[in-house]
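Removed: one protein chain of the complex. Kept in place: all other protein chains.
Chain IDs A and B follow the sequence of writing; residue 1 opens each chain.
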Amino acid sequence: MIELLRRVLRSPQGALGLVLVGLILLVVVLGPWIAPYDPESLAPLQRYKPPSALFWLGTDQYGRDILSRLLHGARATVVMAVFATALGTLAGAVIGTISAFLGGRSDEAIMRTVDAVMAIPSLLLALLIVNLLGKSSWNALLAIAIAFTPGMARVTRSVALAVRKQDYVNAAIARGESARFIVWREMLPNVVAPIIVEMTIRVAFAVMLFATLSFLGLGAQPPASEWGLMVAEARRFMHLSPWMILWPSLAVAFVAIGFNLLGDGLRDALNPRT
Amino acid sequence: MSPAYILKRIVLVGYTLLVVSLIVFAITQILPADAAVMMLGENATTEALSALRTKMGLDASIWAQYGHWLAGVLRGDFGVSMRTGQPVGPVMIEALGRSLLLALFSIVLMLVLALPLGIIAAVRRGRIADLLVSVISYIGVSLPEFVTATLVVLVLADWLQWLPATGYVPLTENPLQGLRHLVLPVLTISVILIAHVSRMVRSELVDVLHTDYVRAARLKGLPKRTVLYKHALRNALLPTITIVALDVGYLLGGVIVVEEIFALPGIGRQLIVAIQSRDLPSIQAGALIMAATYAIASFLADIAYARLDRRIQYD
Partner (left out) sequence: MTPILDIAGYCLDYATPAGFTRALDAVTLGVAKGEVLGLVGESGSGKTSLAWAIMRHLPESAREAGRIRLIDKELTTTSEAEIEAIRGRRIGMVFQDPSTSLNPTLPLGEQLAEVLEHHRGLTRKQAWAEGEAMLARVGLKVPREMMRRYPHEASGGEKQRVVIATAFACQPECIIFDEPTTALDVITARQILDLFGELQAETGVASLYISHDLALVSRVANRVAVIHRGRIVEQGKVEEVFASPQDDYTQKLLAAVPRPDHRLVDDAGPGSEAKALVEVDKVSVRYGRKPFLAKLLGRENTQFTGNRDISLSVREGEILGIVGESGSGKSTLARALTGLNPFEGEIRFAGRPISGLKDMDRAYRRDVQIIFQHPDSSLNPRQRIREILSRPLALYGTVEQRKDANAIGALLEQVRLPAAYAERYPHQLSGGEKQRVAIARAFASRPKLVICDEITSALDVSVQASVVELLVDLQKRFGTAYLFITHDLNLVRQIAHRIAVMYRGDLVDLVDVAELSGGQVHAYTRSLIEAVPAPAAPASELPRI
């Protein structure tokens, strides 16, 4: 683990990604405590304020402090995205592993179906599912997880097949090891690494997707301080106060950049060739 | 490339659309909303409701409903909108045309910018230019469409007042105004595509530049430019075709958001309206048409790839 950390820090992307994601996690954990104001306290006299010493990032149409809302909203945005990705990864990994394990015609049938599902753009699939289940953060989470499942199934399958071809797996088969041992001890540790890389990069995408769903009014609901929702609400006042829309937009981009960088750094660090 | 390969791919497109139609139908048909209630309102009489259900075929079994719907789709009949009472098919196809225009401009802009960026980054690997392209593409892939849209509207429409922020004018009506209205949506959609494709071009080209045959070409005394354009690019751009086809999926997702933000009456906006008003036939038609667009794009990419890559023997 320490070794991995050192290898991640060696590449500039990895180091920067680690710092950004570290900061984000810090905000997720400590956000509500370090927020200077109550994110939902209305202050009619302090509306549309530009950034100042008092309100670092300004205030919104109800006079709420934007910084405090962002700090509180980190949980709603980031934690949800991470959970959605983890859930989608798990489901995809199970399907991908089963497909690779079965092989032959079953494998082909499963993968063709996965390809077919991937013909529906992730955002559209998520929209349809949220619409089916009803607008809420949890349903958005589930929708994103489902939308990610086919892609992760594909990745898992190809990694599992590559590992399956390795001679250490052949050696284990020739040695007479049980299927259980081969899958858990020989294959899994080698399959997990690339999947973690893919998952990290997808967290970035999940943050964007989750914010987009909220932006379209199908994810988090007011008065939540989810960032996509904040952007959607601020649109009406864009001409009055561009700060309101700028900060949450940048926050989403910041998180996505962090996870993208960390994912690429991890990819380099876990590559045995480097 | 044999006819058998093309036939196989066509069968796959058919299978894809079948699966998609099942999913779309399943998701929409179990929507927690009674279509008949929606059309007649909450105060309708029971008799009127059941009469309408019979008329719409809603009292048949779910498989019979699916079969009926699919048979209609195959005839080109997507049903009647529950919101407007108009046939869904023509409306969606017309909207698709506007969306495709948006997509086409975006792809062209993407190719014009992403290819040179990726090539420069690969050739100047580890230099300032590479770093710059890398930074730009990291930011690009991390910006959701609604954020990009916000930024371009703030800068180009609000502050500089160069371009209209929303709306749509058909190109046939007023080409100049039509184009002016397309600039911001196209820019918004392209950002993520440019970022993604330029990264892919860079990494493919870096790999190809390290192959034995590129080194062999250099050691035959050929100048750098010849080696780059004649030997390396050809091999690096082949996989890019597949990536561009995969990105059509992103593109279609982006179309939904962008059309909503810029009030562009394409298929994405139709879908959002349909979803918000729970207009089942419109949702089904829109989703199916989008998936079909993606399936056909990846089919064409596969055929193009197979034609260009002589190594692959398809059967």
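Heads up, the rule we're going with is that a residue touches a chain if its C-beta (ideal position, glycine included) is under 8 Å from a C-beta of that chain, and two chains touch if they have at least 3 such contacts.
Fair warning: this is a prediction, and the values are worked out from it, not measured in the lab.
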Chains shown that the absent chain touches, full complex: A, B
Which of B:73, B:143 or B:217 contacts the chain that the document leaves out: B:217
Candidates B:83, B:231 or B:269 - the one touching the absent chain: B:231
Where the unshown chain meets chain A, residue by residue: 104, 166-168, 170-177, 185-186, 189-190, 272
Chain B, residues in touch with the chain not shown (by the definition above): 4, 7-8, 211-223, 226, 230-231, 234-235, 238, 308-311, 315
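Quick note on the criterion: only the chains that are shown with their structure count from here on.
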Inter-centroid spacing, chain B versus chain A (mean Cα positions, whole Å): 22
Chain A-touching residues of chain B, taken from the complex the two chains share: 12, 15-20, 23-24, 27-28, 30-32, 138-139, 141-147, 150-151, 153-154, 158, 249-250, 252-254, 256-257, 260, 271-272, 275, 278, 283, 287, 290-291, 294-295, 298
Residues on chain A engaged by chain B in the complex (per definition of touch): 112-113, 115-124, 127-129, 131-132, 134, 204, 208-209, 211-212, 215-216, 228, 231-232, 235, 238-239, 242, 245-246, 249-250, 252-253, 256-257, 260-261
